Structure formats: C-alpha cells, structure tokens
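Below is one structure; the comments refer to it alone.
On to chain A.
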Amino acid sequence: MKLTIDETRCKGCNLCTKVCPYKIFVEGKKPNLRGIVVPDLDRPERCANCRLQRLYGRTLCGVCQLTCPDQAIHWEDEQPYEPMKVAIEY
Partner candidate 1 sequence: MTKTEFWQGNTACAEGALAAGCTFFGGYPITPSTEVAEHMAVKLPKKKGVFVQMEDEIASMAAIIGASWTGARVMTATSGPGFSLMMENIGFAAMTETPCVIVNIQRGGPSTGQPTMAAQGDMLQCRFGSHGDYSVIALCPASVQEMYELTARAFNLADQYRVPVFLMADEIIGHMRERITIPEKIDHLSRRELAAGKLPFQADTDLIPGFATFGKGHGVHVTGLTHDERGYPCTTNPGVHAALVQRLVNKIENARNAIADYDVINPDARQVVIAYGAPVRTVQQVLHDRKGTDIGFLRLRTVWPFPEDALKKFNNARMFFIPELNMGQIAREIERHVKVPVISLPKLGGDLHTPAELIKDLEAHK
Partner candidate 2 sequence: MTFEDWFRVDRLPHIYCAGCGNGTVINCTLAAVDEMGWNKKETVFVSGIGCSSRAPGYIMTDSLHTTHGRALAFATGVKLANPALNIVVFTGDGDLAAIGGNHFIHACRRNIDITVVCMNNQIYGMTGGQGSPTTPIGCLSTTTPYGSAEPAFDLCELAIAAGANYVARWTSYHVKEFERAVKAGLETPGFSFIEALVQCPTYFGRRNKFKEVTDQVEYLKTHAILRAKRDRLIEKGERIPDDMFIIGELARRNRPAMGVKL
C-alpha cells in the first residue's frame, strides 16, 4: 500500500506532522498551485499501514487519517502489488 496526501483536499494545517508516531509527515516547503503548503512524506514505506495492511486485512494505526480534518490522507493500492518487495524496501 502507498500513503498519499490528496492535494485537492489538503489545507496545509500540519496536524498530521504532529500525530504520526513515525514522523513520516514533515512540514512542506513549497506552496502548490492552490497556494497550500502540503506536508512532505519522509520515507512513507515505514508506515505500518503501508507494510502490514494487506497482511492483517484491516487498517492499522490510521491516526493520521482519523485526525486529518480534511479527509486528505489515504492508502492506495500499489500496482502491481508485490508483498515481498514492499517488505524488502523498508
């Protein structure tokens, strides 16, 4: 699974940078086309949900998604899905 921030929804409040236990979200630097500084992702492969969601068949931690007031954080399927590769990546 891949962690993504939906730039059409993010309003740049940086709450995700506060709540992620892995500190994956870091304050962004450059404003996007809408003038919003969307947080950057620091090695998102570390996210427990990215690594283990398939294995457990449910959303794990997910605090960033619950906290995000703008429903901008999602996990997307990576195509093609290769479980072994994801494990090695980290």
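By definition in this document, a contact is a pair of C-beta atoms (placed from the backbone, for glycine too) under 8 Å apart; a residue touches a chain by one contact, two chains touch by 3 or more; residues count from 1.
If you want to know what made the cut, all candidates are chains of the complex that A comes from, given by their letters.
Computed from a predicted structure; not experimentally measured.
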item	value
Candidate number, among 1 or 2, whose chain touches chain A in this complex	2
Complex contacts: residues of chain A adjacent to candidate 2	8-9, 11-15, 17-19, 36, 59, 63, 65-72, 74
